[in-house]
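The complex appears here minus one protein chain, its other protein chains still in place.
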Amino acid sequence: MVELLLLPASIRSELPFGYWLHLLIFGLGIITLLLTSVIIFIWLERRLVGRFQLRHGPNRAGPFGLLQSVADVIKILTKEDIIPSRADKLVFWMAPVIAFTPVVLMLGVVPVADGALLADLNIGILFVVAISSVTSLGVFMAGWSSYNKYSLLSAMRTVAQLVSYEMPLILSMVGVVILTGSLSLNEMVKAQSIPFILLQPAGFFIFFTASLAEINRTPFDLLEADSELVAGYNIEYSGMKFATFYLTEYCEAIVLSTLTATLFLGGWQGPWLPPMIWLLLKIGLVFCVIVWIRATLPRLRIDQVMNFAWKFLLPLAILNLLLTSLSVIFWPTAPAWASGLINLSMLAVFILVYSKFFKPGGKTVAV
Amino acid sequence: MEIGSGINSMDLDLHEGHVIEDLKNSAASALPEPSRWLDEEIERNIITTTVDKLLNWGRKTSLWTETSFTACCTFEFISTSSSRFDIARFGMEVLRSSPRHADLMITAGTLTWKMAPQIKRVYEQMAEPKWVIAMGACGISGGIFADSYAVVPGYNRILPVDVYIPGCPPRPEALLAGIELLRKKIEKRSIAKGN
Partner (left out) sequence: MLSEFSLIALFILIVLGFATSLVLIPVALRKLGIVPSQPSAVKSEPYECGLETTGPTWIQFKIRYYFYALLLISLDITVVFLYPWAVELTSLGPAGLITIFIFLGILAVGYLYAWRKGALEWK
């Protein structure tokens, strides 16, 4: 099975039923791997946050509490399904499906080894950009259809935030496209003899921050601020429909960790170990950093979140794009350390200038 | 207070008063123990036993608490959930603000009649299966305010309570012992009896 996975697509397509075999292996493989890693990563996050707060974390269910997420799944699967009487029933049922589907689809274009991916689209990264914004539609459907004031407010905030951080996210990926000269994710990994995080530190910073906002993680988790919005856009959802939203959130975190690893950390590339193991290790590393940030930073206010996106990240992303294209055109033979240093110093200068002229926050604002 | 059309604060106050009076009249005596059937002998076969075991393990291992705390026993709950006593060991650190996601209501603190309709409503909106722990003297019987006209003499007047934890306030160890009792109780449930 594993050998079949790592075969180049050209050889696999010559096998009998090669096309359907490919679809079956990768289609089911992606879903299975994603669900397994969600279960493991939820456990990892709860244990890690426990450690950060000088606690033990879940340790009663199974060895080291490994079965904690399994217990959660069993419980939530057999929880009562409540449909609010005033809800828009069809939209209420469709929302979790619409939110969950695009997240899994994004993994279809991510390579786990050289040429080993579901579909090596020549517009890979554009596909990711296009499909990733569908999730916010599902979220808004959930918030609107529940007939609940808090969930509607939360959904509005979510969509405003996702929409705002989409710009810097897309722009920061253009820098990677410039360095690679291709939109295919497989080509991008192959181009990274030096991981792009060293060539594009500012791009990585923008991408990572914007993706934290896209997955609604701390410090951008104000749409789930219990103190003002009860529980976010999924207040009225119970049982498996709520679990689907929970799953979507974690899948998004894992998918964006995967994209970070693929675009900036060299994807499946690495010595000694098999490529797939390298990719999983890098995903785990990025996810641990996300958890670290969650345990460290407090939540931002909505006006701060919006200002950060539109007045800081967006100009920075455009500047990064201009500088990268300039250096590629006029100094194509630049050594890696020089272009990395240029990028880093641009980030530093921008932050210094910005902090000189702008003072964020301070006033009270209405939401 | 213009929220919708045709609603003024006078009407709202009056309505609230009626709701409270109705609740007060209907809560003259304590509600019976909700799961007395646990002590009965249930006819079980091999399928129900296996399914029961799995379901009950899942349910007792991931009890998510509803954050509806009324008064001072809350601080004991907070201390139970932070580092020294660490409720997260039992998978209970997930506090959900929405009753649709929660399994367990810990009634920490004195409940006034003014607040009672809201608490009852939150309980009724929780998704099945759900449990209630009455925490502290006020939660059990109204405590030192038991004779007051303003205080509900025990949560079991308005909600079916599963476990009582005495103390004023109970120590975190007592709360953990109460949770352990509830877990033992959940283990006895069976799908043959409805759920």
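Note that the chains take the letters A and B in the order they are written out, and that residue 1 is the start of every chain.
Everything below uses one rule, namely that a contact is a pair of C-beta atoms (placed from the backbone, for glycine too) under 8 Å apart; a residue touches a chain by one contact, two chains touch by 3 or more.
It should be emphasised that the depicted structure is a prediction, and the values quoted were computed from it without experimental measurement.
Chemist: Just one of A:Val49, A:Leu137, A:Val328 or A:Ile351 touches the chain that is missing; which is it?
Modeler: The missing chain is touched by A:Val328.
Chemist: Can you work out which residue in A:Met240, A:Met276, A:Ile293 or A:Leu341 touches the chain that's missing from view?
Modeler: Considering the complete complex, A:Met240 is the one touching the chain left out.
Chemist: Using the touch definition from the top, which of A:Leu23, A:Leu54, A:Leu90 or A:Ile194 touches the missing chain?
Modeler: A:Leu23
Chemist: On subunit A, what residues meet the omitted chain?
Modeler: 19, 22-23, 26-28, 30-31, 77-86, 93, 96-97, 100-101, 104-105, 108-109, 118-122, 125-127, 144, 146-150, 152, 156, 159-160, 163-164, 166-167, 170-171, 174, 177-178, 181-183, 230, 235-236, 239-241, 243-244, 247, 302-303, 306-307, 310-311, 314, 318, 321-322, 325-326, 328-330, 332, 365-366
Chemist: In the full complex, which residues of subunit B touch the absent chain?
Modeler: Counting only subunit B, the missing chain is touched by 3-5, 7, 51, 55, 68, 98-100, 117-119, 121-122, 124-125, 128-129, 191, 194-195.
The definition used in the following text is that only the chains that are shown with their structure count from here on.
Chemist: For subunit A and subunit B, what's the span in angstrom between their mean Cα positions?
Modeler: 37
Chemist: Please output the residues of subunit B touching subunit A within their complex, sorted ascending.
Modeler: 54-55, 57-59, 61-62, 67, 82-83, 86, 88-91, 93, 95-98, 100-101, 103, 125, 127-129
Chemist: In their shared complex, at which residues does subunit A touch subunit B?
Modeler: For this pair, the touching residues of subunit A are 46, 50, 53-61, 65, 67-68, 70-76, 78-82, 226, 230-231, 234-239, 242.
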